[in-house]
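Below are the structure tokens for one structure; questions will follow.
A single protein chain has been omitted from the complex, and every remaining protein chain is retained in its original position.
On to chain A.
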Amino acid sequence: MNSASSRLGAFLAVGLACLASPALAQSGETKPGEIKIGMITTLSGPGSGLGNDVRDAFALAVKDLGGSLGGLKATVIEADDQQKPDVAKQLADRMVERDKVDVVTGIIWSNLALALMPSLERAEVFFLSPNAGPSQLAGKQCNPFFFGVAYQNDGQHEAMGQHMQAQGIKRAYLMAPNYPAGKDALTGVKRFFKGEVVGEVYTTVGQLDYAAELAQLRAAAPDGVYIFYPGGMGINFVKQFEQAGLKGKVPLFGPGFSFSEDSLPAIGDAALGVMNTAQWSSDLDNPQNRKFVQGFEAAYNRLPSVYAAQAYDVALLLDSAIRKTGGSLTDKNALRAALQSADFKSIRGDFKFNANHFPIQDYYLREVVKDDKGRLTNVIRSTVFEDHADPYAAECKM
């Protein structure tokens, strides 16, 4: 008994350190007229909803392009990173050395992107990020083999800071998980919101219950509250916010990925009417976006999230770049220049790359509404930023 209690910790540590086996993939050289894409994304565990959207949307784009990218027959090799940096790095090494992939994409999480970048740079394999856009890779550590196709991580937060400022919010309450991206998020809001911050609360990562923080929030009586809670944390918070009777009394603001179509069904009506900011929305009126939204829903029987949209754009970008190089993947400088020119019709509309390989793009204010089938989704209410660039680009020497 006694030894059991003192050894429990050790057992737990062993148990949690034990990993699942990585998935198998095919091997061999790329034949002429073919391109191999390494799709390393999160396909198991709590983050798998995001990874599934990225994988499915990329597959849809390849199908829409006739099974090829830039005229080359496309083979996508999938692997599950389990949301773990060490696993992501191992997978990247294996895909580069054994499968000889030409391009890697799929990564959702910034810490994973940072972990596999050195391997890919050494092997001179381009990484087209469908989501992760850490400030490091946008600034001093910007990398000739990295392209952030989605956004720099601060973008949505900056846009909402700008909106809250424009709304005349005087006293704001800011909340985020206590980790680097949480602090970056609130810094991003404060870069554009100039009113008084009456509370800046950092909660434990993965926190389940927000009753204590909600009671403090009610007592502080702010004009508006900004939350950065990705994934399950956001679902927990928004449900509890409504149950505490705060909805309708204190306006709730957040970045688009906290109110994206992947988590809205789980939040339910508690999310209705919440304002959020993103660089894409399913109601953006351009032909390529309409095709994507309809195609995604028809193929997968669910509404596309912002992650799906980003992954679709990755495929369109790659397709355009290979066309530009005339199907050549070996001349890295030519391929880089072709990617940088971003000569494709993004489903976001206007899109171009800054010198640091991050987008210069518009950000929209979106509201959570119900569509004609009663499903929760977002519609655009206004444009917050036009041609917005991230603040780190100046530090990038490339």
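We take it that a residue touches a chain if its C-beta (ideal position, glycine included) is under 8 Å from a C-beta of that chain, and two chains touch if they have at least 3 such contacts; residues count from 1.
Simple rule for what comes next: contacts and distances are computed from a predicted model.
For the chain that does not appear here, its UniProt entry gives the protein name "Branched-chain amino acid ABC transporter permease", which is one of "Quinol oxidase subunit 2", "Acetolactate synthase small subunit", "Circadian clock protein KaiB" or "Branched-chain amino acid ABC transporter permease". Of the candidate positions A:Glu200, A:Asp283, A:Glu297 or A:Glu367, contact with the unshown chain belongs to A:Glu200. Considering the whole complex, the residue from A:Ala212, A:Ala337 or A:Val379 that touches the absent chain is A:Ala212.
Residue positions on chain A in contact with the hidden chain: 1-2, 4-8, 11-12, 14-16, 18, 20, 43-46, 48-49, 51-52, 178, 183, 199-204, 206, 208-209, 211-213, 215-216, 219, 231-233, 235-236, 239-240, 243-245, 262-263, 265-268, 302, in rising order.
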